[in-house]
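Heads up, one of the protein chains got dropped from this complex, but the rest are sitting where they should.
Which chain is which? They are A and B, in the order written, and residues in each are numbered from 1.
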Amino acid sequence: MSKLAHPSSLLPYGSLLLLVLVAPHLPGIRSFRHELVLVGILAIVAIGLGLLMGYAGQVSLGHAAFYGLGAYTSGVVSKAGLHPLVALPIGLLLTGTLAYVVARPIFRLHGHYLAMATLGLGVIVFTLIRQLEPITGGQHSLIDIPRLEVAGFRFDTDLSYYYLVWACTCAVVLTGRNLIDSRSGLALRAIHGSEVAAESLGVDTTGTKVKVFVLSAVLGSLAGSLYAHFSTVLTPHTFGLELSIQLVVMVVLGGSESVFGPVLGAALVTLLTPIMREMSRQITGGSGGQVEIVVFGLILMLMMVFLPRGLVPGLAALFRRRAAAPAPIGTLGPAPVPAGQAVETGALGAVRADPTGREPG
Amino acid sequence: MAAVAVAAPPLLETRGLTRVFGGLVAVSAVDQAVRAGTIHAIIGPNGAGKTTLFNLLSGVLPPTRGEIRFGDARIDGRLPHQICRLGLARTFQNLQIFANMTVLENVIVGRHGRSSAGFLSAMLRLPAARAEAQAACTVALSWLDFVGLAPRADDPAGSLPYGQQRLLELARALAAEPTLLLLDEPAAGLLGREKDNLADLLARIRSSGVTVLLVEHDMGLVMSVADRVTVLNYGKKLFEGSPDEVQADPDVVVAYLGAPEGA
Partner (left out) sequence: MEPQHLVQFAIFGLNIGAIYALIALGFVAVFSITGIINFAQGEFAMLGAMIAAWLVRAEWPLPVAGLVAVLAVAAVGALLELGVIRPAGSASIVTLIIITIGASVLFKGLAVMAWGPDPVRLPPFTAGPPLRVLGARLLPQDLWVLGTTAVVVVGLSLFFRRTLQGKAMRAVAMNRYAARLMGIDARRTSTAAFALAGGLGAIGGIVIAPSASAYWDMGTGLGLKGFVAAILGGMGAGGAVLGGLVLGVVEELCAGLAPSGFGGYKDAVAFVILLGMLFFRPGGFLGRVPGRGGL
């Protein structure tokens, strides 16, 4: 706790803040403002999923459902005439309640069964969105969702919405980091380390996992609401299995043991997808193949085999290795070798062993 | 002190405690009381049901039959974290260190049941949560100091040698501020000097008012620190008495010690 204010630990936050502030004005990036808004929105969902994967140690293959619930609740409620800022908490409440109700039975399951259950949940919500045509518009889409307007200011340009979304994203990064470093974050890591020891020390293991699940669902809903007022049009297929898998790709790519991993993952996946599509259109001669799907598949498999902790810890270790000698061996490996032993580790310091617990056995 | 202990009601009491695995009765109708302020040892040959008994007491396993009273509360059927919060902490025969944390963080987890900051106050870093975290850190450090591990506070827990990992588990359990401490073979794998240190620590823990129930194979340690000894054999309680009485009992000698000079 005491080390939290250490200058070096503030560096990544300062850099992120600076980047967020200037990015939309940089030449070359200016024309990607629309995509940058999407990055911010998806980063929020990915951070939530990252907490679940990295700290509760469970993968969810149905997170698009929570995103969709938030989006459609915001869309439907604000179209009914309520203010978007009223619609948003309704979405959070609805999603949080659903997540709470399903979490206990889901966490009675383990491993593959749990993953399948989340997948099933995703498919059910997707089917409901598609079929409840009188409410959601179904295949015909939900259109004309009002834009966000607060105190007379309309967030109707990409730039204004960009700053709104990234303010939320930064807040989520900060609160997520606070959580990881708190009593609850420590409890989650303890569960990962040894469930039986954690519960013998007073950690309510199921209760804690349920809370992370609900939190990550609520973050999904928040992002969905932001998306609804940005896009103003909602189509069911946006919220299907593909998005759920893309979210997992984001977390795996960036790494789930810091809050920055999912943000980086969201940026890479969101920004590279259109580029890859363009490339494949040029290669295949206009037919527009889906090379990005192939790349996602390869990323998932290769990352898991060669860099299971994701890019951020990998890069951080690389950076530290250069900064501090002697170099710890095998920092990039799957074993929980504490990264950078030469660096001071605070009481709840920034340097940790692999909380994703990919130890053998 | 003995007179006080006899007058007071037992801190822990089991009645007819039984646990069956398939066809195997691991713990069979055990009636056992543990007096407050004592060090109570449970001995018995391998497979006598000692660790199963601990798992029943700490809620890791639900009993098949029987009841467990801890203080004023019935705890059989309660979950481990609930039992911990009532003041019962334990260590494990097979070390259960959080290898993914530092030494100090391990002990801070021990403060979990004694603190209350939730997700929301943690995410917002409310002053109360920060103060609580700071206090947990201070208390944890003092327990590390108690077992002599304070210099290793910031090291990865997995890097400690075996004997120190045992001490870390002890500090972590003590940080939960239990009234009853269950120690599952705390001396296993310890070297001679480490054992002496452990005996000294156990005495200090008792004098601080914490009751200790330990399973131990090391007879030298048991006979030197225990106030009371229970012998289990094939899941049943064979004998209970003072260390001297245990050593003198012919049944115990036959069942467990094998030969008189084994003690």
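Everything below uses one rule, namely that contacts are C-beta pairs under 8 Å (C-beta built on N, C-alpha and C of every residue); 3 or more make two chains touch, one makes a residue touch a chain.
Since we're looking at a predicted model, the values are computed, not measured.
Enquirer: Would you mind listing the shown chains in contact with the chain that isn't displayed?
Expert: The chain that is not shown touches these displayed chains: A.
Enquirer: Of A:82, A:268, A:293 or A:315, which one is in contact with the hidden chain?
Expert: A:293
Enquirer: In the whole complex, not just what's shown, which of A:16, A:43, A:61 or A:243 touches the removed chain?
Expert: If we include the chain that is not displayed, A:61 is the one touching it.
Enquirer: Among the options A:18, A:93 or A:116, which residue touches the chain absent from this view?
Expert: Final answer for the missing-chain contact: A:116.
Enquirer: On chain A, what residues meet the omitted chain?
Expert: 53, 57-59, 61, 102, 105-106, 108-113, 115-117, 119-121, 123-124, 127-128, 130-131, 241, 245, 248, 252, 280, 284, 287, 289-302, 304-305, 308, 334, 356-361
Note that only the chains that are shown with their structure count from here on.
Enquirer: CA centre of chain A versus CA centre of chain B: separation in Å?
Expert: For chain A versus chain B, the centre distance works out to 41 Å.
Enquirer: What residues on chain B touch chain A, complex-wise?
Expert: Per the touch definition, chain B meets chain A at residues 58-60, 79-81, 84-85, 89-90, 92, 96-102, 104-105, 108-115, 117-119, 122-125, 129-130, 132-134, 136-137, 153-156, 158-159, 172-173, 176.
Enquirer: For the complex, which residues does chain A have touching chain B?
Expert: Listed in rising order, the residues are 1-2, 175-176, 178-179, 182-187, 189-190, 192-194, 196-205, 211, 215, 336, 338, 341, 344-349, 352-355, 357, 359.
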